[in-house]
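Apart from one protein chain that is not included, each protein chain of the complex appears where it belongs.
Each chain gets a letter, A and B, in the order it is written, and its residues are counted from 1.
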Amino acid sequence: MKDWSDGDVVERVLSGNRDAFGLLVERYQDQMLAYVKYMGFDDATAYDVVQDGFVRAFRHLGRCGDPERFDGWLFRIVANLCRTAGKRRSKRAMEALDDHRSTLVSQEPTPHERAEELDMRAHVESALETLPDDQREALVLMYLQGYSVNDIAELTDASQSAVKMRLKRGRDALKDRLGSYFTEATPA
Amino acid sequence: MKSDERIIRALMESVREDIRAPESLRADVMRRVHAIRVPVWRRALDWVLRPRTLRLSPAGGLAAAGALAVVLYLGIGSMGGGTPADAPVAQENDEPAPTRFVFIAPEASTVEMTGDFADWDPGAIRLRDERGTGVWIADVPLEPGVYQYVFIVDGQEWRPDPQAVSQVEDGFGRENSVVIVSEAVEL
Partner (left out) sequence: MNRVSLGSRLGRLVMAVGLVMAAGLAIPESVTAQDPDFESRVPPEVLSVVRPVLQQASADGLPVSALQAKVLEGMAKRVPAQRIGEVVAGLAGEFRAVRAGLQEQLPSVALTDPELVAAAMASRQGVPTDALARVWQSRPDASTMEVPVTVLGELVRRGVPIPDAVGVMSHVVNSRVPMNVAAQIPGRFDGARGPDTPPGAALGQALRMLNIPDPPIRGKGRGPGG
């Protein structure tokens, strides 16, 4: 059963075997959850979005054009839900800020490196917050989820040149907002 | 790699986490999946009509055409009988046994039905009067549950089902009929 391709599983679900859908959930839930969190949603919202995404995928499974590429189709559904989910993503920046604050007020001596790490993470999170969704998405898909430009183009239904442009603009924006990291000596 | 690119990578790495979905996510999804009542006739239609990238063998093509025929001509009922005892049993692909709806209207030219299981799409299901006696029949595969529906005579008159277990107010000043569908036996 674990050898079934996504296409096999989809066929079985469409023939009435609802339990088989659980296989698809297991295969892609981590990846989807990671994407939604990296797009700035807090844990609870991310959980809801991914859950809703899978449920919606099930409901419309009959319209999945290429069942072997279920993950791409699922991704679009989840990405759409992210877009309509609104501004609750600010929560995540706040969590990062809280981490940051706790190091500022901490009485205990904090290792210098740890403080730097938290600082950096908080800064990057805040900077990502300022990016338009498509740029942020491109950066997340490439640097955090390991997709190629080609993959990203297919996932987001865009041309390769459009993707490259989003990546370039995203990188430029990060450099703009996080300038100090580009001028300090940074360990590789 | 340009040093800027290296820095970008390092910056992005700083937000990386090992993200694992909690156990409950799958359970929550499957609970909702099992609770969904996709109108089976529509699901069957989706399945037959969805864009296909698979190659169909000649036998597969015939099977698909056959499935399409069953879905489109729902009123016929594969057994052709007129009583509940003749209702077809569940097929091997897990489709529920159809629920038979009967409406007596000798004067009607067409009788259709709709309900919450068909998103209230008027004319979603067409009944058939095979013997020309004014006894209109449709066999609709429905998952177990409670549904509201009405008949539509000659495309305009919305009529409740006198044989229904119950009529309920629809809130708009009219009444809907109620059917309770449970496993194995239609009512």
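Quick note on the criterion: contacts are C-beta pairs under 8 Å (C-beta built on N, C-alpha and C of every residue); 3 or more make two chains touch, one makes a residue touch a chain.
Computed from a predicted structure; not experimentally measured.
**Student:** Touching the left-out chain: which of A:8, A:30 or A:48?
**Tutor:** If we include the chain that is not displayed, A:48 is the one touching it.
**Student:** Of A:66, A:119 or A:133, which sits in contact with the chain we cannot see?
**Tutor:** A:119
**Student:** Looking beyond the chains shown, say which of A:85, A:140 or A:174 touches the absent one.
**Tutor:** Only one listed residue reaches the unshown chain, and that is A:85.
**Student:** Can you list where chain B touches the absent chain?
**Tutor:** 35, 37, 114, 116, 119-122, 144-146, 158, 165-166, 168, 170-172, 174, 178, 180, 182-185, 187
Keep in mind that, in the parts below, only the chains that are shown with their structure count from here on.
**Student:** Using Cα averages as centroids, what's the distance between chain A and chain B in whole Å?
**Tutor:** Spacing between the chain centres: roughly 34 Å.
**Student:** In the complex of these two chains, what residues of chain B are touching chain A?
**Tutor:** Spelled out, the residues of chain B in touch with chain A are 4-17, 19-22, 25-26, 28-30, 32-34, 36, 38, 43, 45-47, 50-51, 53-54, 93-95.
**Student:** Show me the residue ranges of chain A that touch chain B in the complex, using the header's touch definition.
**Tutor:** Where chain A meets chain B, its residues are 7, 14-19, 21-22, 25-26, 29-30, 33-34, 37-38, 47, 50-51, 54-55, 58-59, 61-66, 68, 117, 120-121, 124-125, 128, 139, 143-144, 171, 174-175, 178, 181-182, 186-188.
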